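Here it is: the structure, laid out below.
Removed from the display is one protein chain of the complex; every other protein chain stays in position.
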Amino acid sequence: MFILDHLWIVPLLPLLGAAINGLFGVKFPNKVVNTVALSATGLSFLAAVEGVREFLDYFAQTGQPFQKAFFDWIVAGNFRAGFDLRMDQLTVVMVLVVTGVGFLIHIYSTGYMGHEGGYYRFFTYLNLFMFFMLILVLAANYVLLFVGWEGVGLASYLLIGFYFLRKSASDAGKKAFIVNRIGDFGFMLGMFLLFRTFKTLDFGQLFEAVKSSGMPHEAWGVFGTFTIACLLLFTGACGKSAQIPLYVWLPDAMEGPTPVSALIHAATMVTAGVYVVARSHLLFEHSETALVVVSVVGCATALFAATIGLVQTDIKKVLAYSTVSQLGYMFLACGVGAFGAGVFHLMTHAFFKALLFLAAGSVIHAMGGEQDMRHMGGLSGKIKVTYWTMLIGTIAIAGFPPLAGFFSKDAILFGAFTAGGGHDTGGRVLYGIGLLTAALTSFYMFRLIFLTFHGKQRYDEHHVHVHESPWSMLTPLVILAVLSVVGGWAAAPALWGGEDHFTAFLAPVFPVREAAEGLAEAAKLTLERTLAVVAIVAAAAGLGVAFWLYLKQPGKPAQIAKSLRGIYNTLYNKYYVDELYGATVIRPLLWLSENVLWKIVDVEAIDGTVNGVAHGAAALGQTVRQTQSGNARSYAVWVVVGALTVIVILFWPMLRPALGMVTP
Amino acid sequence: MNVNLALPMLTLFPAFGVIALLVLRGDDHVFIRRMALAVSAIEFALSLFLLPQVPVGSTGYRLEINVPWITSPPIHLHMGVDGLSLFLVLLTTFLTPISVLASWNSIQHRVKDFFVALLMLEVGVVGVFVSLDLFLFFLFWEIMLIPMALLIGIWGHERRIYAAVKFVLYTMAGSALMLVGILWLYNATGSFDLVEIQRQLQAGIVELSPRTEMLLFLAFFVAFAIKVPLFPLHTWLPDAHVEAPTAGSVILAGVLLKMGTYGMMRFCLPLFPHASYKAAPYVATLAIIGIIYGALVALVQPNLKKLVAYSSVSHLGFVVLGIFSFTVVGMQGAIYQMIAHGISTGALFLLVGMLYDRRHTFEISQYGGLATPMPRLAAFFLFAALSSLGLPMLNGFVGEYLVLLGTYIVHWQWAAWAATGVILSACYLLWAYQRVFFGEVTVEKNKTLPDASERERFILATMSIVILWMGIGSSYITHRTEKAAEAAHEHMQQWDVGAAPAPANGNVVTLERSSNR
Amino acid sequence: MVPTQYYLILSAILFGLGAVAFVFKRNIITIFMSIELMLNAVNLAFVAVSQALGKLDGQIFVLFVIVVAAAEAAVGLGIIILTARNRRSLNVERVDLLKL
Amino acid sequence: MSFQTPATEDFYRVLPELIWCGFGVLLMLLQPFTKNRPFFTAVAFVGASLGALSAFESAQHPGAGFFALIQIDTFSIFLHLLVGGVAALVVLAAGPYLKRENLDPAEFFALVLFATAGMGVLSSAQELLTAFIGLEMSSIASYVLAGYRRDTLKSSESALKYFLLGSFATAFFLYGIALVYGATGTTTLTLMQDAPATSNLLRLGLALILIGLGFKVAAAPFQIWTPDVYEGAPTPVTALFSAGPKAAAFALLLRIFATVPAATQYWFWAFWILAVLTMFAGNLGALVQTNVKRLLAYSSIAHAGYILVAFAAVTNMDAADKNLGAVPAYTAVLFYLLSYALVKVGAFTIVSQLGGKDEKYVTLDDYAGLSQRHPVAAAALSLFLLSLLGLPVTAGFFGKFYVFKAAVNSGLIWLAVLMALNSVIGAYYYLKVIVAMYMREPHDAVKDAPVAFPATVNIVLVLSALGTVYFGLFPNQVLRLLLEKTLIGGLK
Partner (left out) sequence: MTAPLLIFFVLAALAVAGAVSLILQKHPIHSALSLIVVMVALAGLYLLLGAEFVAAVQIIVYGGAIMVLFVFVIMLLNAGEEERTDFSKLAKFAGLPLSLALTGLLAAALIHRGAAVQNPAAPGMLADTSKISLLLFSTFVYPFELTSFLILVAIMGALVLAQREKN
């Protein structure tokens, strides 16, 4: 129980690494930086593994999630936010994914970033990110979770803007932070509402309070406490997990170094939104509306991002939109109540998307920094390990069995289809869109593979010396590839001869819900089988189209783009959403602030009034001064005026009736 | 009659330093600086001894001294600290040596006068925070004006005289009314003693008619609101900040503004609870406007220092909002935000001052890409900016969060509006940071700027440690300020006799005015 | 028998005419004379009232006023001579160096 | 009626006046024998301060003297000390000035002492004609003093304007006395207490008295002469004007006020309105001044306005315990006069020294950068200005505080608010001077001008500065003295 009792060790190790590298790293040789950073993360991973082991023991004995308060962080009135850490099955999944994938990416980075300036800085940020991410997943209350939540945002900001000399990079970092802040705005209000209602933000106490409060489930259209709170929390999740309408930062975030994209913008941080929704599932389950909104937003984002991904030419941008799309998938799962499936997809996605990004990084590395797929092609023979691992990742994400993506996606689609007992038209629609998205995913991912690795070589060999990456980079690829292959089997359902360990494992957190109650076991199996087949067909269709368009008829895509110029341009320009935001929110706000608030309200109106009063006083002073004409005759008149004044004042009670004024 | 000389000594200690400075060698600048640093550092050390004097859970005022000073009208030398004033005093005594250090090289002209003014300012500010006699309070309140005006007016930048005069006139306009209010109160109660007046008002010995109470409230409130500054009384602030030397800005933002919010909490609420209730919606509206407005105007400032100045308007809006939420949580948050803002905005002003020392301009367009020549300064700047924008685990978050939470509990709309400030603060700070530090170095001169010197690093590291500590160990402070916040809250409750017995802290406070008063 | 009020009204008129003269005249000496006129009006009031009250002190006051008038005349004429010497003009409107 | 002689005690009661007049005569007698300036300064200083100190002797004989024409009470003792102290300081400050401007000291000092004696008479008189004689004594001496630099146009103009307008106002005052006499049958204040309050005669008489005294205290719109006269007069004389005669005229007003119920009743609104007009006239006028001497003149108008606020406060007291309730308001006036006199004498002394030969350097530009050229003078002047501004730890603060308190206590909130507003306006121009001294750079002409502060001037500055700070910190003793119920004696 040592680690569990000192659970803070897990997040603290990366923080230590960050601190050492951050304060002294500038003087360290790269090797020392490596040692510090890797050992911090590695030890953290080991500690996490040990912690998980201890937790499982603990759980076996008590049947309770583990939670421990370490110190009071914020205390005011009856509000308390402690530095309390919590370990339950959901945490276990997250902690292992974060530390595990994180560690791999650290290894990868030593190779990838080896020749970059600011090496220590990079690892400082990366370790810092690990710290905050671990806080996020280990937190036992919303406030501490929020610490990690904002902290990873900060790390993301720093890492996106790592190449701060590039304006686009610093722009992207800033955008990421600010858009996240918009989400956080909702998240904070959500917390406040929860606190106001339940007087606590501690997960354990809060969920107990919810259960014991006996507050009714809120049906569709009822905007009760749960609905509002959940929607507010979901706003935060939208920001962090890049859902419509706050997804805009994620594609830009590709300005960061590729390992960052892999770690933060694919595997871990962006899934925090999903994690929060899953964590708050008890609340969401109290509100029909919130769930519907989550699923619709998720589904819409999935499709929307996938369509954009179809035409992107930057290899990382494709992956970025893919990530957005897959995150939509996860929300779709949560929205239809299949939280387990969502978390499962979160995990598998972490494997294969990290793999894809790292592989893409390897490609970019090989191409000497080139990211545009139009200038690649035919790389498969030259960088074999990268090619094969990336292909595995692609197959996984495309949803071909028996790789990880298939199982998780299948679970989600099944969940959607059977939502509302399987008779819900809404669920069917969601399913349909999900399926379409799956096909699109398969298409753009294979498009990526074909454009990059197959076909004609479209780069100049004299300028680009394609070379395979060092093993420090390839090892993580291989490991992740393996995980992408086998990861899915953890939750392989009965249909595939598995026992769905994953769902069972998460059962203490998400009580197993008979998704398709009312259906007989056999009918359920049949349905599952049918849906699986349909999914495979969809994926295959995507693959086929991609194969046909990019390998068989390489001229065709341009032709199609030409004939559908409007659509193509819209997609290529990401539906002009950035421009829309710019035109409707950002520029008007800046204009308003500068030209109205500052220059008119502040300078003219308020300060103008203040100075106007001063000038008025000065003008009055000049008037008074003018009476001082220097002419004694005028002065005599003034004395007479004064005399009249005084006499009139003293005789006022008698003058008033004389002047016809009567006292009322 | 209590005679505990600790607080008068603490208040007057810098004045002794001033006398020493005046009497001792006047031409040796190094000596003067060391002397000023020593005095302010000792003052800080002395003030640390206050900490154990206000233990967790202690109620009322500690280290009280109460001796008659003027017999008619009865004015007493009445001082005391509680949780609220304790940390504001500490903040003052902490920021003063920092300011001395920050002025080490940048002040080369009339060095002695500068440090004399700075130390006198400390006397005034500490005095304000420990005074429990309204007259004494007013006295220190006014005393601190002149050194501050001198700091701005002599060692400031181009429009320093305009700014200094504006600062004084604005403040005097408010304080003159406050004096009338104080006297009115004296007329009603026959006392200048805060504790005594409070007792009489609460016991119903003296009853103020609603109109009287409201007028009195306004007399005090306007003076405080100008100091805070609350929108729309804020326009002195940007000018004063931009023109002031670094040390002046640090003290101004760090401590002087807090005098306003301190006053609201110490005087407006306990003395005029009904009027406070009635005014709360309006005050909160102004505070919220201030939060958003300050942030939006900060967003478009081409002048870095002005940007930080407007950010103060925004941040102080949170404090006022917290106070007028009338919840323990909100008030605790307000107190915390006062201290946190002092540190983080102080740090920002220090950093801006360091940039100014190097380039003699505040124009953002004159900078850009500074992270390359001066990575350390850039790092510290980011740290301070993050604390200012309320990143959790740094000091700014705690106050802001508690204020919003406390406000939300009673008026969710207020909190929702105010929370937009959280978004906007990220916008203006990060944008400014980007424009100053990121990108290629565009101005040739900037390429060779030196990074933070050892002195600067010491200052910044100290500030950073405090920022971090306050972000993590906030309960150390909140435990000690709790009783003060509860007391302020209770006064509001006690007066609300018609309402149901007060629920525990942080709960909804009914705002209906009781009918039988 | 003349009512005392008549005297008072006469004194008021004379006093007022003094004021009129003070405002109207430009020659410093004449202006000073108008002050003497006003003092005379005051004296009339004193004497009339004194007689009405049957008290003698009113007459005493007149004597004092006359003394004061004499003293003022001495100093005043000194000042007038000084001014005339310095400025070569007796027009009060031309004495306007100090102003605003 | 039989012949009566005054009691011996009566001569103790007027001891200060006797000493002042005696020394005045002495100075005139000594004049042919010596040209030694320090000697005359010393004699005059001894005379002024001895006279002031002898007020303590007359304090041993309180009560009405000289057939109830005068009244010796705390009030009159305080004012004797005040005007005597002012005279002593002015004498000290004037010594170097007279030397610099090459003016005869003997007559000057004699006139100062006679003027002081007149003020002394004014402050103890409780009979209007005696008061009138005192007023004339101080006025006539003042006219001459204003024109003492007889060869300069400004000084003679100052004397002429002061004389013409002053006599004009005197006529009003005198006419007022005549009418009051007609209405009440007496000129002794204590006998007027049961005068018929409805009489037009009394009403008009009081109005005219108010006009006359309003002129002396420079209440608007009678303030009109003040800036010109103050600017043109030799600066030490200006110091005397702003402190002495004003205090004495206020004293008489106060005594009438305290003693004659009808006055209290009729004058309230007049004071209210005059106070407001005066405050604004003074402060607004000063706002745009660049000549420091003139600025201080305007400022003294404003301060008269503040004092009038306290008067309005006195009137508004509950009639039932007017005397009890009004005492703090009287105290406010007296304390204000004290603080104000200290400060004005100090400030004008500095102006006088900085002016240089022929008072050349009196504009704000000439004051620029004074803190570097002469830090002590700058600091002292700042202290005085801050006291005028009413900042704490100065006597001016308490003075203003008491006036505020009086106004608020008697329910004159609006007047207090207007006064507060005026304080802020006032702050601007006082700051303007401080700003010039501390925040601006000196111009070339003035840079090389020697600034000499002889010992006597330094004594004046030290005394007034110490007094300003001392009474700012420890006003107790003075207040205790002034808060007696028997402050103004002779009441039934």
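Going in written order, the chains are labelled A, B, C and D, and every chain counts its residues from 1.
In the analysis below, a residue touches a chain if its C-beta (ideal position, glycine included) is under 8 Å from a C-beta of that chain, and two chains touch if they have at least 3 such contacts.
If you're wondering where the values come from, they're calculated on a predicted model, not measured in any experiment.
Listed by label, the shown chains that the missing chain touches in the whole complex are A, C, D.
For the chain missing from the display, the contacting residue among D:121, D:314 or D:406 is D:121, taking the whole complex into account. The omitted chain makes contact with subunit C at the following residues, 1-10, 12-27, 29-30, 32-34, 36-37, 40, 43-44, 47-57, 59-60, 62-64, 66-75, 77-82, 84, 89-91, 93-94, 96.
What subunit D contributes to its contact with the hidden chain is residues 1-6, 10, 14, 17, 21, 24-25, 28, 66-67, 69-70, 104, 107, 110-111, 114, 117, 121, 129-130, 133-134, 136-137, 140-141, 143-144, 147-148, 150-151, 159, 182-183, 198-201, 203-204. Counting the whole complex, the residues of subunit A in touch with the unshown chain are 629, 631, 633-634, 636-638, 640-641, 643-644, 647-648, 651, 654.
FYI, only the chains that are shown with their structure count from here on.
Subunit B and subunit C, compared by their mean Cα positions, are separated by 64 Å. Separation between the centroids of subunit A and subunit C, computed from CA atoms only, is 95 Å.
Contact of a single residue of subunit D with at least two other chains is seen at positions 160-161, 164, 168, 227-228, 428. Among the residues of subunit C, those in touch with two or more other chains are 19, 22, 92, 95-99.
Interface residues of subunit C facing subunit D in the complex, by the touch rule stated above, are 4, 8, 11, 15, 18-19, 22, 28, 31-32, 35, 38-39, 41-42, 45-46, 48-50, 52-53, 55, 57-58, 60-61, 64-65, 68, 71-72, 75-76, 78-80, 82-83, 86-87, 92, 95-99. Chain contact summary for the complex, subunit D toward subunit C: residues 129, 132-133, 136, 140, 143-144, 147, 150-151, 153-154, 156-161, 163-164, 167-168, 170-171, 174-175, 177-179, 181-182, 185, 187, 201, 227-229, 231-232.
Residue ranges of subunit C in contact with subunit A, taken from their complex: 19, 22-23, 26, 92-93, 95-100.
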